[in-house]
Each structure stands twice: as structure tokens, then as C-alpha cells.
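What you see is the complex with one protein chain gone and the rest in place.
Order of writing sets the chain letters: A and B. Residues in each chain are counted from 1.
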Amino acid sequence: MHLIDGSASSIKSFLKTLSPVDQVGAEARAAMLGTRSIKTSSKSWAIDMAISMIDLTTLEGADTAGKVKAICTKAVRPDPSDPTVPHVGAICVYNDMVEIARKQLDAAGGHEIPVAAVSTAFPSGRASLEVKERDTKDAIANGATEIDMVIDRGAFLSGDLEKVFSEIQFIKSICGDRAHLKVILETGELVTLDNVRKASYLAMAAGADFIKTSTGKVTPAATAPVVLVMLEAVRDWYAMTGVKIGVKPAGGIRTTKDAIKQLVLVNETAGPEWLNPQLFRIGASALLNDLLMQRMKLRDGHYASPNYVTLD
Amino acid sequence: MTFEYAPAPESTSVVKIKSEYGLFINGKFVPAKGGKTFTTINPATEERLTKVAFAAPSDVDKAVAAARTAYSKVWSKMPAAERGKYLFRIARILQERAREFAVLETMDNGKPIRETRDIDIPLAAAHFFYHAGWADKLEHAGVGSSPKPHGVVGQVIPWNFPLLMLSWKIAPALATGNTVVLKPAETTPLTALLFAEVCQQADLPAGVVNIVTGDGSTGSAIVNHPDIDKIAFTGSTAVGKGIARAIAGTKKSATLELGGKGANIVFEDAPIDETVEGIISGIFFNQGHVCCAGSRLLVQENIQDELLEKLKRRISQIRVGDPLDKNTDLGAINSAAQLAKIHELSQSGDLEGAERWSPQCDLPGKGFWFPPTIFTGVTQAHRIAQEEIFGPVLSVLTFRTPQEAIEKANNTPFGLSAGIWTDKGSRILWTAKHLKAGVIWANTFNKFDPASPFGGYKESGWGREGGRHGLAAYLKGNH
Partner (left out) sequence: MRIDVKKTYKLYIGGAFPRSESGRSYEITNSKGVFIANPAQASRKDLRDAVVAARSAFGGWSGATAFNRGQILYRAAEIMEGRSAQFVDEIVAIEGITPSAAKKQVQEAIDTWVWYSGWCDKIGSIYGSTNQVSGAFYNFTIPEPVGVVGAFAPQKSSLLGLVQTIAPIIAAGNTVVAIASQKLPLPAITLAEVLATSDLPGGVVNILTGITAELAPWMGSHMDVDAVDASGLTGAQDKELRIAGSENLKRVSTFKSELSPQRLLAFMEHKTVWHPIGL
């Protein structure tokens, strides 16, 4: 379905059809959903679901092969003492770590766990299109089957929506059938929920398979109102086009409570069909251990200690 | 497998319901004349909670006499700042015992614990805190330099927000130096009686607050009592008119907060997702037992289909059931009588040709329940567009131009509340200006605050409650 032909006027006129977002109302809705009380059986279901949705991430200048291998091992068997714990959704690393990650996952028995690479001059996106192209091609060549690209926020904020759109289209064309494309909006730099909604539609129209909140390098990141607006966008996009787009909040989701709030948001906004790793991911690192500790608490009936979960 | 929320019931262990409650007169719990009582039940389960004293006119006499004595001997002589401190104390105790009040309110009323916990009880405490600060600043209340209290105020409150309505009534009355005889609603007396214990804990002088439980006859005894100086009533328009007649030719003044049939107007450029939330909050908050409910949805015709689709989808997610479950959105209807009224008016909607829609939802077997319901194809001539249903039932009408929206919105004897949804600032102000309603929510709905005056035009009542304007109603001015 071609809602936008790529021209500035078609983009502008399409985005004009979008309803505005009232920030206070959206925040109130997100806060209300945050009061949902998830207990006992639903909590243990949610914890496992959240684990399986994690894009276990390391995106540091200090990343080494050792560090990446460690998280890959953990991705496959998050709790070595408990084989009933599901594996995570994916590993998310910088481009140069993709090959290492892929090998380690395969070696540890995690063939089905994809490697996602942050791409297009992550996190700022400030590079030429040629560099972004090369970046993406490299990642795919090294075994990435998911590309987490950043949009050009400068272009978006200056009104050059055509540039944002065409870059996404271009990266999508590189990904083709070989890689899923996640488009990072960096909502903390877009500031308003109206912008979040516009950028979400822009990304979906340009071919995103997922829309992702943040790089993790900017705060605020995956706030509940931002995720709410993005979930509304994929829900309404599905109603409009019949295509389901995924959502990935990333940044700031550190506790089980945070993660379960995200699942409640999904459940009551986009709907239960989105509650699977194909359509919802959580970009995180520390979150996994908290989920594991909560899982132990539910299993054992007493509170857990960090001494009993692995550090990586 | 889908994400089912396991039951998350709030514990009732925090509440200790006594086997019987007396009237609270002159600082003590006393039995009613002849030991007469009535029972109060949990509308979600129909289980009997306890029995409560039934005040006869002679009991009302005693309460008024206690209030009069407290007024002339203690309360009117106390320095205003000291009076205020009692209100601050009450506010704090309500905060300290908030969970207990929330659970008890949910048990006696049937409303969801999420609402009692997050709205009713915190707002009730806030009302006392707000008015406490007024006590020693009354010369700034806008009624002249030496305002005086009326004396003894008789207050009759409804069952939809039992403790909150109590606080709306008692806090300004006390802050301004009046003493009070209050009657809670017959079906929801328990938080008022727990509030009496708060008065005791706060060491409030005896007789300043008196609480008499009973039915309409008790209320009538208050309204007609010759030694009461002012009446404050929240309830139905029919009863309000009766009060207006009863006090004609007497020295009593009255504040009346009565019914409504609020229009919630949605323009084509509305922020649609937040509008859907506002419509939900407008009609399903507190099971629609809200006088200011947005019970008439006026939607611009060119976005009706899109809006209704989103609305129905959202209504399908409303969680109906055990009010004590922390995830319940829509609780029990407060009484069998109210449920019958909702059924009757809904059936009139069917008979008059409106189209009824409710989502699939399982209602509990016991208790009083009504599913969230909308009627489309409603016109101004339908009873469900004119009469207050006071339940989770929304009537949907359309309009083509802003002028038509205003005409339809104002085409009612009521004038309590209205909603406006549009992204255009000047249209908000134009619409707000032309609406005949005392409270207008633009791009929001059903928001309440002690600092914000509340009350209606036309047959929705007399006067305001809350804010400086509400405070002034408890003062005799010299300006």
C-alpha cells in the first residue's frame, strides 16, 4: 500500500491526516495502565514472555569479544541452573561484534537467536549515506539478520522529511529479505508525542519492520507514553494496511516491574497479537537479571539475591 | 496463550466492620430512638455488611441541638487558625487511614478499588487540607471584610462518592465556622461513620460534626428542621426541587448539586486516542454514577465511524467485575433500585429505535451489574438523550457544525458539565463560551480538585462547591 510516494508533498499531506496527541491525556492513560496489578500465574507468564522478548544488548566503546561472547552464552541459557527459562529474543551489538556474536550463539546452541546490529552511524546518524550503506552491508555480511538503524533526527526536526523517508527506504532496500529493519526514532530527541507519532508513521510507510524508541544513549528513552503512542501507531497501521509492524522500546527498562508495565501497554493498546517476540522486543541488558531474580522468587517463594544470577 | 491478569484482590483485613453502628451525635455513637436500624450490603455480592441506626426526627432534633450548642459555645468562639488546625488534622488522619477508607468504600459502594484508592480517598483528604488553609483567611473569600458563618448546616449527600461528597460538604462548612448535621446515603453509610471515628481521633470538639444515618425521611427532617440555617444537598433534581420548595419563605439558604446530562463534544480534529479515553472516563468512571458524566456523546458526523470503531474496541477492554480486584475498571451498580432504573431507561432506548451495543463480558452471578453500553443513532427526542441514566450507558448523537453542537448540547434542562475535544485553541474557547454548563472539560473529562469550583447552571442546581466560590456559599457576606 503506497500511502506515500516519497515526494515531500505526499509525505506532508499524509502526516497531516494523523490525529494530534494530547500529551497530558496520553500520559494519564499510560500511568493508569501502569497501575495494573500482575500477580501469581500471570506474573510468571509475563516474566518468561519478557525474557523471550529481550534484545540483550551491549553497545559500549569498551565492548570486547569476551564481553560479547559472555552475553551470547547467557542469551541462550539465561539461568544455567534452570533449563525452563526461555532464551532471549536477540543479541544486539555494534557492527564489528556481529560475527563474534553469531559464532558464539551458534556454538552455544542458540542458532535460532538472531543477531541485531546497530547501523547507519549509530547512535547519532551523522554520516553520509554512503557510510550508512556500507555500515549496513557490513553488518548483514557478517551475519546480522536484524538491522537497528537510526533516523536522521536533524533532518526530521528541520522539516526535511523526504530525507528521513528516503534513507529508511534505502536501508530497507539493502536489508531486503536478508534482515529485518528496526527503525530507531530516538524519541528523546523528538521531544513531543506528536513528533513520535509522525516519525512512527514515516518509518512504517518507508518500510520499517519494527519501530524502536531509542538508542539508549539519550534520555528520556522508552517512557510509557512514548511506547503507548508507538503501539497506537502500529495498531492503527494494521487496521489501515493489514500489515503488523513490531515495536521495540529500548533504554531505561531495568526492572521486572518496568517490563511487565510494557507488556500491559502492549496487551491493552496494540492487543494480545503483539505479545510475542516477532512483534515486540525490549532492548535491555540489566533487565534480564532482574527478571531472573523475580522468576526465582516466584519459584522458590522467597526473595532472591544477585549472588545467584550470573553477572554477564 | 494470552495475557490473562490473575485476580489481584485488595485485602480486606485492613477494615474492621463492627456488628452495629450508632448515630454520631455530640461526639458519641448513640442508638437511634427505639433502637431502630437498617442493614447495608455489599452491592457486588449482596452480602450484608452490618446494621446501622435509623435516625428518627427526634434523633435529628438531638443532632441539631448538639450542633447548635457546639456552634454557639465552642466553634464560633474558637480562633480561626485553631479551627483550621482541626481540619489539617482530619486531612492527615484520612491520609494515614487511606487504605482502610478505600477498601471500606469499595465494599459498601461497589466502585472499583482503583478509583477509591486513587481518586475518592486522596481527593477527600485534599479537600480537608485545602479548606483547612482557608479557615483564617475568610476575609479574602470575596464576600466582604467581615464574613460570618450561617450557623448550623444540614447536609444530605448521595451514594455515588460517599466519603468524597462528605468532604465536599463538611470541609468548607467547618472551615467557615459552621457546625454540621450530615446524613449519608442510605446505601452507603459506612465511610461516613468511619469518618466519625476520625473526628474522635482528631479530638474535634463534640457536636461540631454530627452524622445521622437513615433514609429520605431522615433527610427531610434535616431539611425542614427550624433550627438549621443552611442546607447543602447533592442528589437528584427532583429532590433538589423539593428542597427549594421546602425552604421557600424560610431564612434557610441552600446549595444544590443536582443532576446532569453532560454533552461530550468531539470535533473532527480531536486528539482521537485521548478523546476515546476521555469518553471512557466520562461515562464509565464510577459505573456512570456521576452527575457530571459525559452521558451524551456529540460527535462530528464526518468522524463518527472512525471514533466509534476505536471506542468500541476500547470499551471491549474494560474489565468488569470484583470491585476489590485492583485491575477492575467497572464495578458494581450501587443498588438493585438503581440497576432497575438503568434497565428501564436502556429498554426505552431499544423501544425508541436506538441501537444498543455492549462488548462480550461475563458479569458476576451475584450482585448488581450492568455491562458498559453505548446507544448509537440517538436523537435529541430520545429519552436516553434527555434523562439522566446514572449508569454506564452512553448515548451517541452527531452534529455537522459547531453551532449545531452547541444547540444540541444546551438543549436540556440541565447544565452541569460538558466536554470539548479539539486541537484548535480558539474553537475550545468559543465552544466553552457558548456552553451553558458550570464545569467544562476541554481535552479532558471528569477531573476534580478542591481548588476548582463545581456546580451547575439551570436545573443542575444552585451555587458552587470547591474553590473560593464554593467556600463563599458557607459565608454570609457584608458586601
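In this text, a residue touches a chain if its C-beta (ideal position, glycine included) is under 8 Å from a C-beta of that chain, and two chains touch if they have at least 3 such contacts.
Only a predicted model underlies this, so the values are computations on that prediction, with no experimental measurement involved.
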Would you mind spotting which of B:70, B:126, B:198 or B:409 touches the chain that isn't drawn?
B:126
Check the options B:189, B:240 or B:262 and report the residue that touches the missing chain.
B:240
Subunit A residues that touch the omitted chain in the full complex:
22-25, 27, 191-194
Can you name the residues of subunit B that touch the chain not displayed here?
126, 142, 237, 240-242, 244-245, 248-249, 256, 258, 413, 415, 428, 432, 435, 437-444, 447, 449, 451-455, 457-459, 461-462, 464, 467-469, 477, 479
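Keep this in mind: only the chains that are shown with their structure count from here on.
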Centroid distance [mean C-alpha coordinates] between subunit B and subunit A, Å
44
Contacting residues of subunit A [partner subunit B, same complex]:
19-22, 24-26, 28-29, 35-43, 45-46, 49, 229, 232, 263-264, 267-268, 272, 275
Across the complex, what residues on subunit B touch subunit A?
1-8, 114, 118, 269-275, 277-278, 317, 326-327, 423, 443-444
